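The complex appears here minus one protein chain, its other protein chains still in place.
Chain naming follows the written order as A, B, C, D and E, and within any one chain the residues start at number 1.
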């Protein structure tokens, strides 16, 4: 059976290549039909905010790549409820459908995957 | 009159080139007899701890370069008392003589210099 | 412990202590009789494949140590090509393709895609990542 | 505001938004009639002088933009030589000196020492540093 | 005016904002750029911390970074472009970028 991978994205979206390159790992795995999931944690939840305009800082829109995840078969997308609350982000202010997890669910999530990469 | 420079060193000593390269700025300025001072702030105060053994991680000892500051005419060395306290570092655990400043003195220090570099 | 198959991934430049920790871990893994399926260099880690780094003589030359280690043990050292291009780490083929004057990838390294990371993970018991300071 | 003399110092790689902010500041300074005494590239900023960076066509090529900007305005772009050597950014002279295969510094840049930063600061009204993310 | 402090790191991931607020004087300014503009997020700890800055210290934010992140700024924040950034660098006595 294929080994599963959870990618934990902790990086804000427009501060360099970090968020994009983390997402590329997941997209590449999805292209191989591998079991992959993403958890948005800490500043990573800023990737989910609606109505962002990265063109204002001459960056390509990451949101399109995030929305491509489902096309690549990556359907498990999670966000830490704690991280959203700390950042004053409401669930209905998100531009991408994700499942919010409380602390206990976060711990349980990790245990379901063979490997984890936290970026 | 020569323009004066305060370098604020915020980096722990053994986490890459950051602390060394910050110090090199001051040493280079000292070589030109420019009015320079250093403030150790936040994790930068870890540079001052006595009895460190960077050879254990195959790094060159930064302490020798710090002690060279006085030879280069850089005699104003300060540390934020707040940063030491937050890190549980006692003044008598320091390997380099520095003047400890309280918060109000930190604010006043900045105002005495023409330029500041915070690394 | 039973013999393990490791995939290692390095995300930091050779100027970072993380690069040295990854190398020491790799050495200890082989010394312990384990297998290293692949070492994948991503993000700032791609600078480890540059033949251009010049380290002062009295400091460990991590880029050189990585190259020697990989060559000596016949390991599979793969550099993510997309990450390498953005950071100016080019082999002869990419330098020609993009009309750049200088190929700076040291011998022993292969530029390839992220699929190589996933493929290695599928053949391994553990993925161990090194990065940060 | 009276005309100012600026020294700019850049500590981040061209892949960082800080590099773009520094360039936009520099452009605005010249457009506002101010003078830029020198632009000094230190730490990861030295990667801005690499001719090897390959940026995807639909993204701004900051290394190229820096080079064009400095050339177009005849500015003094100085790369710290010690920081550049450690990070594999070499001009022809350094590549020969250290027997490396590839000089990868783009034209328009000078490798020199930290003294060049101090000298510029002494001739300027303001030092403005750019770095971090 | 004294020092224009410039931040670009996320205040949620990093301690620079806290240290900057300790060092600031009433005559200083604080410019949020890059990820530091996330400090404008209402209801967050960094947003509350911003209000502890010395009375009189001015607050600026790079407009393009605020817009990129779909944030909005309160009345106490001056949104600036690069020409204004250059102007501020001259108006203040020195620029302290927290690199």
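Couple of notes before you dig in:
Here, contacts are C-beta pairs under 8 Å (C-beta built on N, C-alpha and C of every residue); 3 or more make two chains touch, one makes a residue touch a chain.
Computed from a predicted model, the values in this text were never measured in an experiment.
Under the touch definition stated at the start, the shown chains contacted by the missing one in the entire complex are A, B, C, E.
Interface note: of E:12, E:38 or E:60, the residue touching the hidden chain in the full complex is E:12.
Residues 1-2, 4, 6, 11, 17-18, 21, 24-25, 27-29, 31-32, 34, 125-133 of subunit C touch the missing chain (whole complex, contact as defined above). Across the interface with the omitted chain, subunit E contributes residues 12-15. The omitted chain makes contact with subunit B at the following residues, 10, 12, 14-15, 42-43, 46, 49-57, 59, 86-89.
The rule we apply is simple: only the chains that are shown with their structure count from here on.
In terms of the stated touch criterion, the partners common to subunit A and subunit E are D, listed by label. The chain with its CA mean position farthest from that of subunit A is B.
Ranked by how close its mean Cα position lies to the mean of all protein Cα atoms, the top chain is D.
Multi-chain contact residues of subunit E (touching two or more other chains) are listed as 10, 34-35, 94-95, 97-99. Across the assembly, subunit D contributes 11, 15, 17, 86, 126-127, 129, 131, 133 as residues in contact with two or more other chains.
All chain pairs that touch, listed by label, are A-C, A-D, A-E, B-C, B-D, B-E, C-D, D-E.
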